[in-house]
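Presented below is the structure to which this report refers.
A single protein chain has been omitted; all remaining protein chains appear in their positions.
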Amino acid sequence: MTVRAASTFFYRRPNWYLALLLVPPLLWFGTVYLGSLFALLAQSFYRIDDFTAQIVREPTLATYKQLVTQPANVDIVLRTLIMAVAVTLACAIIALPIATYMARYARGRMKAFFYVGVMLPMWTSYLVKVYAWRLLLAKEGIIAWVTAKLGLTGLLEAALAAPGVGGPSLSSSYIGMFIVFVYMWLPFMILPMAAALERVPGSLLQASADLGARPAQTFRNVVLPLAVPGIAAGSVFTFSLTLGDYIIPSVVGAPGYFIGMMVYVQQGTAGNIPLAAAFSVVPIILIFAYLSIAKRFGAFDAL
Amino acid sequence: MTAAIEFRGISRVFGDVRAVDDVSFTIESGEFFAMLGPSGSGKTSCLRLVAGFDPPDRGQILLDGQDVSSVPPYDRNVNTVFQDYALFPHMSVLENVAYGPRVRGVDAATRTQRAREMLDLVQLGAQGERRPAQLSGGQRQRVALARALINHPKVLLLDEPLGALDLKLREEMQIELKGLQRRLGITFVYVTHDQGEALSMADRVAVFNKGKIEQLAAPRELYTQPGTAFVARFVGSANVAEGALARAINGSEKPFAIRAENVAVQSEAAPLAPNSVNAPGAVVAVQYHGAASRWQVKLDAGEVWSALITEDEARTLNGLAVGARVRLSWPREAAVMLRESPSSEPASSESASVS
Partner (left out) sequence: MRYNPNKPSVLLRVGAFAGLAFMHIPVFIIILYAFTTEDRTYQFPPPGFTLHWFEVAFGRADIWQSLWLSLGVAASATAIALVLGTLAAFALARARFSAKDSLTVLFVLPIALPGIITGIALLAAMKLARLDASFITIVAGHATFCTVIVYNNVIARLRRLPPSWVEASMDLGADGMQTLRYVLLPQVATAFLAGGMLAFALSFDEIIVTIFTAGKERTLPIWFFNELFRPRDRPVTNVVAVIVIAVTLIPIVLAYYLTRPDDEHETAR
């Protein structure tokens, strides 16, 4: 059969053509990815036998019960959630001047410079960035050196002594963890925000000024509301990325566990895959919930 | 003699929308055929059916007497000039034009030669090495034309090809296209929403509305004898009276149309002309167009109608200005009786404008 005849064959039967294209990727995604997700769900309904430490393959809600009733577990979830929200807020605030400048005031070369400047750290290896911060935050690291030079050592020590968020050093405290999270996800907040701000037509600002609003008022009443979808889109990233991360809490670690760490630890030494699976269902639910909220703020149009 | 193209009972449906609704007609070999209508009327859908980009949901398309409903576009002896020209940006102008022969297996030397000849035909001989992005809109249009003609198709389809050009260029291209068609003797099927274009270029025009053909005739007949209210309004702008308005003016509800240039404006005091139809009203606006002026008059019966008055005729109307009471008058036989078309607006919307 000539190529042309084959071509005509498929031209007359577009559905066959579609099937031909889709079968390999669907086969893969179906078995490897979806299959794994179902396996995860299945595992969360099994439990670990306390005596033999083997996985008992009978459906049960015991693992979920363990997750929800033990106060330590609930603590873990809350801690992660609070950190995710805090990081999101901080990212939004810090990103605002950068995104505003980038989108509305930078032109030509400066604008390209800013865009590449924001994307470069995003593209740099995740692990290298975490490692870099570990060095920076260490007792003998740069931050300690800078604060000493600025005479702010007292302030640093006071911060570290703060209950709940402090720690023996920056590199093992919640404050340090918070800083690293904000650093890591900042580009993910900046880019959607800048994109949303760029879409605000200049004529709106001129109309606002024409009607008598001062710059700050124009910003508050015109620019900010129109930037909300961008902020919402960026927040989806910062929230879900923080929620699921386990590397940063281990490397820049405070004693308290986070969801991601819990999953990692449970499947590792404890071999308690069911509990690890149950724990990982939590972020899935939380993220879906967050997505539906974010959708209402227009995040999906700004992604 | 077999028609070049025949539509038999063609329908094309998208969900609830009938883009083409049981359409049957023929296009004769060697004629310049225009398909005219507003957007969404089905004219472009019909063009795509001839080209082979969409299959008909019902009915048959015959090219030269053969049913081609299941023949893919690359096996039909039909070529298209696209609205956005669809030139391939990664090929030079020459390579674009030589594309047809290339995919048919013609060797490089022959096809380059033929491409150069085609470019000369459209007066772009010197532009062969350049890329489409470097050419002006009018030049790209001609490249698209050359590319479509190099295969010597029996039928050339043109999908609103002049839409993106400015007025002067458009008028030049219209003359060129018409001349080209006469010289080559190919059947041209030309889709446009511009009735002036259709009237000036085509041998016959099919007026589309809501998936059906309202009238298929030569331009002159279309203009002087519109069949339906839609055609009367769309081709040239006629004053159309239907339902209650018709009754108020004429005494009967039969719809009719009267062209603005056939309508005279008279002062109320002037004597009635014999065998004329008259409608009183007040002047709303006078638009000066140089050789003629368009007078907009709000009829007592409700609608705003227009009369086209030449400079000479206007002299007798000195003293009549906006707000003045006047009478629109026309000879009884100048009015064209219209038939009810399936897509004419319901009578109630006419009376809604009575205030």
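Per-chain residue numbering starts at 1, and chain names A and B are given in the order in which the chains are listed.
Here, a residue touches a chain if its C-beta (ideal position, glycine included) is under 8 Å from a C-beta of that chain, and two chains touch if they have at least 3 such contacts.
Given the structure is predicted, the values throughout are model-derived calculations rather than measurements.
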item: Residue of B:Ser45, B:Thr112 or B:Asn151 touching the missing chain in the full complex; value: B:Asn151
item: Sole residue of B:Pro72, B:Pro280 or B:Pro331 that reaches the chain not shown, by the stated touch rule; value: B:Pro72
item: Candidate in contact with the missing chain, chosen from A:Ile48, A:Val77, A:Leu197 or A:Val251; value: A:Val251
item: Contact residue for the chain not shown (choose from A:Ala62, A:Ile94, A:Leu160 or A:Leu226); value: A:Ile94
item: On subunit A, residues whose C-beta touches the chain left out of the figure; value: 3-4, 6-8, 10-11, 18, 21-22, 24-26, 28-29, 32-37, 39-40, 42-43, 55, 94-95, 97-98, 100-102, 104-105, 114, 117-121, 123-136, 138, 140-142, 145, 183, 186-187, 205-206, 209, 214-215, 240-241, 243-247, 251, 260, 263-264, 267, 273, 276-277, 280, 283-284, 287
item: Absent chain, residues of subunit B that touch it; value: 51-53, 72-74, 78-80, 82-90, 99-100, 102-104, 131-133, 137, 140, 147-148, 151, 164
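Keep in mind that, in the parts below, only the chains that are shown with their structure count from here on.
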item: Between subunit B and subunit A, distance of the C-alpha-averaged centres to the nearest whole Å; value: 57
item: Subunit A-touching residues of subunit B, taken from the complex the two chains share; value: 70, 72, 74-75
item: Contacting residues of subunit A [partner subunit B, same complex]; value: 4, 7-8, 11-12
